[in-house]
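One protein chain omitted, others in place.
Note that the chains are named A, B and C in the order they appear, and that numbering of residues resets to 1 at the start of each chain.
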Amino acid sequence: MKYGVVVFPGANCDHDAYHVAKHVLGESVVYLWHKDHDLQEVDVVILPGGFSYGDYLRSGAIARFSPIMNEVIDFANNGGYVLGICNGFQVLTEADLLPGALIPNTSTKFECKTVTLRVENRETPYSGEYEQGDLLRMPIAHGEGRYYANQETLDLLENDGRVIFRYVDAEGKPTMEANPNGSLNNVAGICNEDRKVLGMMPHPERACESVVGMTDGLALFKSLVNQQVATV
Amino acid sequence: MSEPEVTLELAKEHGLNTEEYERILEILGRTPNYTELGIISVMWSEHCSYKNSIALLKQLPREGENLLAEAGEENAGLVDIGDGLAVAFKIESHNHPSAIEPYQGAATGVGGILRDVFSMGARPIASLNSLRFGPPTDERNRYLFKNVVKGIGDYGNSVGVPTVGGEVVFDEHYSGNPLVNAMTVGIVKHDNTMSAIADGEGNSVIIFGSATGRDGIHGATFASEELTEESEERRPAVQVGDPFAEKSILEATLELCRKPYVVGIQDMGAAGITCCTSEMSARTGVGMDVDLDKVPQREEGMIPYEIMLSESQERMLTVIKSGFEDEAAKIFEKWDLPYSILGKVTDTGNITLHHNGEKVGDVPAWDLVLGGGAPVYHRESERPKYLDDLPQYDVEDYPEPEDYNDAFKTMMSHPNIASKSWVYQQYDHTVRTNTVQGPGGDAAVVRIKGTDRALAISVDGNGKYVYLNPRKGGKLAVAESARNVACVGGKPLAITNCLNFGNPYDPEIYYQFKEAIAGMGSACEIFNTPVTGGNVSFYNESPDSAVYPTPVIGMVGLIDDVNKVMTPYFKRENDFIMIMGTLKGDLGGSTYLQAQYDTLAGDTPDIDLDFEQRVQEALLDAIERDVIHSAHDVSDGGLAVAVAESCIENPDRLYGADIH
Amino acid sequence: MKALVTVHYKQGILDPQGKAVQNALKSLGVDGVSEARVGRHIVLQFPEMSKSDAEAQTKKACEKILANPVIEDYEYEMVENTA
Partner (left out) sequence: MKALVTVHYKQGILDPQGKAVQNALKSLGVDGVSEARVGRHIVLQFPEMSKSDAEAQTKKACEKILANPVIEDYEYEMVENTA
């Protein structure tokens, strides 16, 4: 399985995603430079976290228009796997590959801490290795992570099982206190209709090795591998 | 704008004294023009020349078998850590700009120290900071505190270097004079290290990064003056940071450092182009011929004086072998970075400047720089009178508290002891997936990918102890840093330091400075942690108050096995709790007296450095043999606070402790 | 010719910055403010362009990037350059 990690100027987590794919999962992985137009036949495109283009104006607003995004949008619209993490999720919403928007946290401050997520739907290429309702511990690090969508979109996402991860407390309840940024319905990660495009604010790539104290993110990447995903 | 006529009066306005002005006339053999006066005055300012401190700094131990760069020779210290790798690290202060504009002052402080590290060819892997403010009960102090933290977070998070540790201290002696010290640690393979030199006649001098504006002019001299009403209206001189540009410069610089055609690189900090051109040339005795028309400018009509003194952020100067300019340009274009060839390296030893086709400056590089012709002074020092009438304390005057729980709560809620999570939750401390132990512990631990080792990093200072007894305070600052590194299982390697003091021309302040350095030096000898460089920040005072004399120590230690990192919290019921070292019940200068009785009294606690070294070695041995589950340093607040922290910091559950 | 563009959250979207400003104003003794809303103000300079061309470009900029239609409304005003 071949991963492609997009590098926008200002992206910071491209190294981290590359490290997990190559050294932890042992998969083949390439960097995809934002000025190129070639996705190098990858099976999965990862839009990493960071501050693409300095996140000026709105997070991901400018990255959305970089050359490579044309190919990423076509790739996604033709059933390709695209994983947007943190700033990558923001780019996906700006590119209309996922509905809604990520706006500044209600605390008006940057939030970096470990949160608990609940697996809402394991019937996706990204969550097959989890059990329904699993509680995962993962780090977040963002200033604009509040998920917003109008009521109609929100209902659609909930009813169609497209909310994949939700912020919850230690007992698994989606409370206000467990919500680090004010996201509606404590939404932490959603997918598109065909479940192939996932956007999430928490960082699974920072929770893949015991040496950094968290491993709950590994199963997400393993789910993709075990899908025996290989574009024909 | 016609340039003012250069007189002694104008020289004095630039912070030069009569002797220094006469030296300039002697060196040039003529009166300097306005641009030349500006250049020399900024290079001979305290901030760039260290003229009132270098003589004493040289007494600190600066050699060590694993030091790869002489202290002060390069942009940052460089220490070998085996596996063909080296650690580049340094700490710098941005106190004065942060007092005027806290958000941008702190942000540009982070930007500057990051550039010092990556211009050595090292990939920054961790940042820390040491902050001091007046009490948070005062509205202005809260404004400074809130915006300094946000500035550090916004800049560091955007650039993608994790902020993994640090300290925050509140004391009324820092009201109006906040201390903002930023530290960065980077890793570099030995054969990728880069020096800050110019060499090879005819090679090209290239500037790359953001355009040059009028921001921060007199930044260097401004940092060398007390904050007076008059410095208030210099405010437009505040520098604004662009972390997005910095990230592109970081990646472009690291790519450049791997190319054989790069002679040297230096980042633009205080005094901008002036400092880079003169320091890079003086190190090898060459000269530079520079055309200021080629400098990318952000504002119209800038005169040579402004171009040479501008402290616009996110700019670098590099010397590229002639014929390879296009190769280097490919890298700048890849990262969308403006660049421009300013001129050539010459063998004259002088910096010659041209503007609109005219020669506008010609000054010898060597005479400008620290370690060259810049003045060196041995200031007069005199034991401060306050040391003789310090209130001593008698234990009887402070009866045991009737309600221990009440006293305990007062201690735990004191701003200098209470949790700092409000601060470090605004810093991204997990990016780069190397953080084994983040903020809140004794020291930060960051793994080194590709090896099974890790770095232990801590940053510590204690102004109160140095105020009460400068020499003992200097020893304690280094000892505390080493103890913190040992608590996580790290073997102390080397230190950097940021010396935050008042006005060096006051003999009593200079006594504090001299004694603190002597204390630091003796501790560095014992712990075998040479000083790899750092920063001196004088004039941390304003008309109505002066800061405590505050040396801040940044220490790096090595952990050979990343699976043997120690943490400060209890892990199993019925484990024994043990004290290593002796408890002397010494309340001198303690947080207890300050929190309970709002009193500063007594002398700084004694420290037997040999004994301290043996305690730390025993601790490292215990960690190595897997016989202990946790280790925590007893510092502010003493034993009670240390045990409490060990009980509450385990992320999985709370513990109690039964102490006899 | 220059364009003055203002971008604000749509009605109904919580504006924490606006709330923070409102609370701060109260504590600083500024009275009578029932609501504060914080948005972006963008100035675009079109040195050699007719009003209509500049306006067309401004509209295009707003729709393409300056405002996110999911959460924001925008307004703009074309102004002669006085200086």
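We take it that a residue touches a chain if its C-beta (ideal position, glycine included) is under 8 Å from a C-beta of that chain, and two chains touch if they have at least 3 such contacts.
Values in this document were obtained by computation on a predicted structure and should not be read as measured data.
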| item | value |
| --- | --- |
| Touching residue (missing chain; options C:Ile13, C:Ala61 or C:Met78) | C:Ala61 |
| Per the touch definition above, residue among B:Phe133, B:Tyr174, B:Phe208 or B:Phe244 touching the missing chain | B:Phe244 |
| Touching residues (missing chain, whole complex) on subunit B | 100-101, 104, 210, 213-215, 235-236, 238, 240, 242, 244-245, 298-299, 312-313, 336 |
| Absent chain, residues of subunit A that touch it | 53-54, 56-57, 61-62, 65 |
| Residue numbers in subunit C that touch the chain omitted from display | 4, 6-8, 18, 21, 24-25, 28-49, 53-54, 57, 60-61, 64-66 |
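In this text, only the chains that are shown with their structure count from here on.
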| item | value |
| --- | --- |
| Among all chain pairs, the one with the most C-beta contacts | A-B |
| Averaged-CA centre spacing for the pair subunit C and subunit B, given as whole angstrom | 40 |
| For subunit A paired with subunit C, centre-to-centre distance based on mean C-alpha positions, whole Å | 30 |
| Between subunit A and subunit B, centroid-to-centroid distance (C-alpha), Å | 36 |
